[in-house]
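Heads up: the structure comes next, in structure tokens.
What you see is the complex with one protein chain gone and the rest in place.
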Amino acid sequence: MLNAVKREIPEAVLAGRPVYQGKYARDGQRLHKAAPTITQAIKPKATKLYASLKAACEACGAHDGMTFSFHTEYRNGDKVAALAAKVLIEDLGLKDITVAATSLGDAQANFAQYIENGQITGVQTSGVRGVIGEAISAGKLKTPAVIRSHGGRPRAIAAGEVHIDIAFLAAASSDEFGNASGINGKNNCGSLGFAIDDAHYADHVIVVTDTLADFPNEPAAINAVDVDAVCVIDQVGDASKIATKEARMTQDPRELMMAQDVAKVIAASPDFKDGFSFQTGVGGPSLAVNRFLEQAMTARQIKMSFALGGTSKAICDLQDKGLVKYILDTQDFDQGAIAHFASEPRHLECSLDQYANPGNKGAFVNNLDFVVLSALEVDVDFNVNVVTGSDGVLRGAPGGHPDTAAGAKCCIIVTPLTRGRMPTVCDSVVTVTTPGDAVDVLVTDYGIAVNPARPDIIAQLDAAGIKHVTIEALRDKAYALVGAPDPLQWEDRVVAVVEGRDGSVVDVVRQVKPFTF
Amino acid sequence: MIPRPTPQKVRIRRSMMFMNAQKPNLLKDAYIYGVDSIIMDLEDAVAENQKDSARFSLFNALKHIDYGDTEVIVRINGLDTPHWQEDVRVCVAAGVDGIRIAKCESAADVHAVEDAVAAAEKEFGVTPGRTLLMAALESPIGIMHAYEICTASKRLFGAAISAGDLRKSLHVKIEQGGLEMFVARSQVVMAARAAGVQCFDTMWPNLDDQAGFEAETLQARKLGFDGKSLINPRQIAFVHQTFEPTKAEIAYAEKLIRSFNAQQDSGVGVYTVDGKLVDVPFFDDARRVLAQAKEIGIYHGEL
Partner (left out) sequence: MELKHEALAGTLESSDAQVTVRPAAELTLDIQSSVLNQYGRQIKAVAEATLARLGVTSGEVAIVDKGALDCTLKARIETAVYRSADLSAAGIAWGVLA
């Protein structure tokens, strides 16, 4: 069945889901929320501590065919997810396991073997990189992986489409009762925004920490009322890999040029006024936008009401300078942001539900003025791919990309026109992860293009004397430089489904056919 | 094959950015930063055993990449090397706009390159006289001969002072305020203006010292240079804003021309603007300022 981004979705893949019909197609529809089935703790018990993760798993009824979840606030330094999978599969010998992750990467590299062995049979995630992506793309996973955005994930969980049997939630600190947080420990990650919804919806919750705190460990991100068990291990995460010391401001002239152009586009908008809201990433040009935006804010004497999403020290610095009223933080990208989160009262923790869930009564993204995002590919319909590489292999993360794009008044994609030989602007992206109807402006090193659906932005740029071209002109320029790419060769088998934030099917990823001349 | 517009001897050259001619990443699109001229370097940036490779790289880049309105100049190897003649051949065959003669010391040096260029234009069927020249003055004798060099060829559009080697020969190092290069810089400006060609200041080597770079750039403008060489796109914006006419200069030039036109029409022989007597050179300078402002795209008036 053909969807609104012109992708043919096989009926078998839909499994009751609608195809994508537009960014607001399901607005106003009713949604029944699924509640977890929990084990009541009526009889007083002073501690929920278990001697081992295995014992905690047994107490929480770990079983064949179960789904376990975890968060990736420890990013590449995470040690808990890999350990949880090892305990379930190797120590307890469980089969037919489904993983419900906020992301998957090198820190969970042991999953690739479990997938290959047929022990992990299902994957639901908001991102997938490294060997796990390669294993899935090679067709090793029994059922197609489901890729959801950061907002789509809590929607699917709340809607009961993903039912979590046990959530393993890494915490920097916890008391014996399960009041847990991302700070006050030996290995802090700052915000635990990725973990909060799992605590509310999983049948069982096991908090895993390396720092036991006195009761009550407040302020807590994970509330003890949601926690069945607490386990102490040596180290929840490798501090050096949790986050870089400070996400460095780029010195690359190309990235700086693009960042400056993004700031110009923002400054040309009538929404760039006192009290505006903003989100940007930590990629080179995205992070550098903060610097140029600061200049524009200072010149106009305006302040930001809130900065949303993943947080770097650059935005914390803006808050310290009095230019940002609130930071609503889903995850911390560097040590500076983690320290700032722990000390600044207006730097607040934000769950993925609050952040981006389209299945609630209004997430923060719906109140966002500007978002600046990167892309692996953008096509002439402004569809964005952030999940498959040019060889068709899964190696990326939608994260909050589709959510912020759909929510923000103005979504700006910033990317170089080519990466090496690969054209970033193309006829048709390998995989649609963010539909073009949510994307407004594309800024490249070769020029700016505005989605024709936004004549208001075109008029703003013209009035400000900012040059822009059609996206087709950018594609032509890219192809003139690197040549038009040949289409990828695929097997029939679907290895992953890209689910829209509203639960519709946006695209599928098929098994890669090895190249032959 | 990408056709290039006919090179213009007189054009805006605020910024000339060096780049290694054998680095594919740089060749691909150095023009996107809006530099006026790019200088593809076959000389110092290229190792002795890669001179051949750099020529193939340069040739194919120019044949396949559209550099648009950005001027493409190539710095060839010195006349005391075995490389320069083949450098000239590849430049002409590839259709570069101009050749920068490294370590130029005399009119004879210019003539030698001019002859090789003419021969290559004939060999490759390039319009005779198409390929322009510029001279890099980087030795005391080159500076002393600045005027004869600047007047040596109709192809020559300007001279650049190149301070790296020059400082060594002069037994000086970079001084705050540029005292050590003052005479050499002034001599190059004087010679270029006397010959009616352009002149360009040396590049600032220390990327991390932005204050030093800005001070030197401002000084070069005050001394009368038309532009400056540079090594990183980050330096372009400041160089451009320094070497382009200010709003006040444009406004005054406009006023001068308007009053010249008005007074000429009424047959007045002595010109006054704002109550001051002005001479003919004032008007020539005003026309130059307006032409430059138009070319850069910062003047949209009808003059």
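The chains carry the letters A and B, assigned in the order they are written, with residues numbered from 1 in each.
We take it that a contact is a pair of C-beta atoms (placed from the backbone, for glycine too) under 8 Å apart; a residue touches a chain by one contact, two chains touch by 3 or more.
Quantities reported herein were computed from a predicted structural model and do not represent experimental measurements.
Among A:Ala109, A:Leu212, A:Ala296 or A:Met422, the one in contact with the hidden chain is A:Met422. The chain omitted from view is touched by exactly one of A:Gly105, A:Gly392, A:Gly407 or A:Gly447, namely A:Gly392.
For chain A, the list of residues touching the undisplayed chain reads 390-392, 420-422, 481-483, 485-489, 512, 515, 517. Taking the complete complex into account, residues 1, 24-25, 27-28, 51-53, 55-57, 59-61, 63-65, 82, 85-86, 89-90, 93-94, 123-125 of chain B touch the chain not shown.
Heads up, the rule we're going with is that only the chains that are shown with their structure count from here on.
Separating the CA-averaged centres of chain A and chain B is a span of 50 Å. Residues 251, 253-254, 256-257, 445-446, 480-481 of chain A are the ones that touch chain B when the two sit in their complex.
Listing the residues of chain B that touch chain A in their complex gives 28-29, 32-33, 65-66, 232-234.
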